[in-house]
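Every protein chain except one is present and positioned as in the full complex.
By written order: A and B. Residues from 1 in each chain.
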Amino acid sequence: MKYWVTCQNALLTTLAYRGNLLLHLLTTAINVLVTIFMWLAVYNFSGRVTIAGIQSRQMVFYLIVVNVLALIFSAEPIFKFSGLVRSGNLSVVLMRPINYFVQSFWEYLGRAIPYLIVYGLVTGIISPIFHRGLLYGVSSLLLMAVTYGMFLLMITAISLCSFWLIQVWPLRPVLSALFLLLGGQAFPLQVLPAAFSWLIYNPFSLAGNQLTLLLLGKLSLDQIAITGGWTMLWTVAVLVLIKLTWHRGIRSYEGVGS
Amino acid sequence: MFKIYRVLITQSLAETMTYRVTTILTALFGVLFYVIDLITGGVYFSFTPTIYGWNFLDYLNLITTANLISYAYQFLFVAAHEDLTDQILSGNLDYSLLRPVNAYWFHACYRVDFPSLVTLILTSIIEAVILTRLHPTPLNLLFYLMAVIVGIAFVFALNQIMVTLAFWVDGLTALNGIPEDLMTASARPAKIYPRVIQQLFLWVIPSLAITNVPAQFGHNHPTWLLLWITLVTGLLLILSYIEWQRGLLKYVSAN
Partner (left out) sequence: MSAPIISINHASFSYVTFTKQSGFSGAWHDLFHRQKSTVAAVRDISLQVNRGEVLGLLGANGAGKTTLIKLMTGILPVNTGKVRLFADQVPFRKRPAFLQRIGVMLSQKSQLAWDLPPLDTLVLLREIYHISHDQFTTWLAFLTKELAVTPQLHVPVRKLSLGQRIKFELICTLIHRPEILFLNEPTIDIDVSSQANIYRFLKQLNQDTQMTIILTSHNTKDIEALAQRVAVINHGRKIFDGTTTGLISHYATAPILEIVTDGPLTPLPAHVRQVDPTHYEVDATALATLPVDPRHILRVSRRNGNLDAILTQLFSEEAPAQ
């Protein structure tokens, strides 16, 4: 129940700044439109029907979905956590009878609800994944859930840098650049030469590129399994990292005596 | 006024030196996003040699010019605009109202952003290289420079108008991002857009013209649109000035 309140508050905060929310969506929409028109021109002048197995209509959906995903997979917890460390309020939070990480999961979820609704609608309307049998549907949902968890954990792991870094704001442009380039937000990674095909298993691509392709029905059951496998692998790696750094971080934090 | 500006620039530099790491990082990120633009452009043109008559070099010229305009605006005005937003929102303009100087220009020029100077210089060098490959005639080169200056003024006016809106609407700081988004979206050949959008952003809010016009002069395709954007920019500057004065009237500082 107490976590549900966290989730609700996060949603309320997003809505309270509804002007900012709308403008944020508008910004995204503008960027998506620009990319879409550019790609349509590329299709038009190259004379190709498909590029990397993607038709022009599918490319439009791809770009919309991947940008919504970029909104869902926000890096906000990093800055929140850094704020707690800097202000010394982390001690207060840690003394409360709740698990900070569980709380931060619900907060993450709550904040993203408006975007998740958009994502859900798009999925429901255009995605073929629920017409391919129960197994495909279930494994798709599973992959989405696992990816969501993996990304939050990765962001959490990165946020632990706050124990040692004085300023974390530079992470914001770095992460958005990474999502743009490695997450497939600027273009699907499949259009790159084959030598770069390994790139699709980086965590940003798993969250952006792969989930979008899944939604477009471009992933076979095998590919879902492989993607899921990589996601799990990253999850484990990030969990280990968190375990290792958390205790050291806390020790250096308390050492400061804030 | 010039003496005051010199003091302000000196102060900006002193502040920049206080935050050296920040300066370096900001410059790096500027370059990073430019590189992403380049890579994305490379991806587009790996599938077709030309798009609406623009080849890869023309396209590079376009996005580099657009970046040049953005970075010049950022160097000259962005820090002042950020500061102004804070001052308006926190009701801290009182002192500026009490100074015997023109508060509009004082706030517009309050700080220059030295980190952007690094990216500005880098972009200028790249653009110079691109121009030597495109061989514009001396006259077109002159018009190219003029168009860039008009572009900077245009971006300044748009931002000034948005920032001053804080007198009336609070909690809409994201509004301040609109001109930047608009300019990012305009860093593409106008022709890729549907007709209505083209007309809208070439003539009504001529942001597409702002980026496309200098680029066209750069590869020797002169256009009369330069006159139009100069006119519109002038009007926007006047509008922003009127808005500023109205805003001051509206200003009731939080006490």
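In this text, a contact is a pair of C-beta atoms (placed from the backbone, for glycine too) under 8 Å apart; a residue touches a chain by one contact, two chains touch by 3 or more.
Given the structure is predicted, the values throughout are model-derived calculations rather than measurements.
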| item | value |
| --- | --- |
| Option from B:V21, B:V35 or B:V101 whose C-beta touches the chain left out | B:V101 |
| Residue of B:Q11, B:T137 or B:Q199 in touch with the missing chain, whole complex considered | B:Q11 |
| Absent-chain interface as seen on subunit B, which is shown | 3-4, 7-8, 10-11, 14-15, 18-19, 91-92, 94-95, 97-101, 249, 252-253, 255 |
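We adopt the following convention: only the chains that are shown with their structure count from here on.
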| item | value |
| --- | --- |
| Separation of mean Cα positions, subunit B and subunit A [Å, integer] | 31 |
| Partner subunit A, residues of subunit B touching it in the complex | 21-22, 25, 29, 32-33, 36, 39-40, 43-44, 47-48, 50-52, 169, 171-175, 177-178, 181-182, 184-185, 188-189, 191-194 |
| Residues on subunit A engaged by subunit B in the complex (per definition of touch) | 17, 19-20, 23-24, 26-27, 30-31, 33-34, 37-42, 45-48, 51, 167, 170, 173-174, 177, 180-181, 186-187, 191-192 |
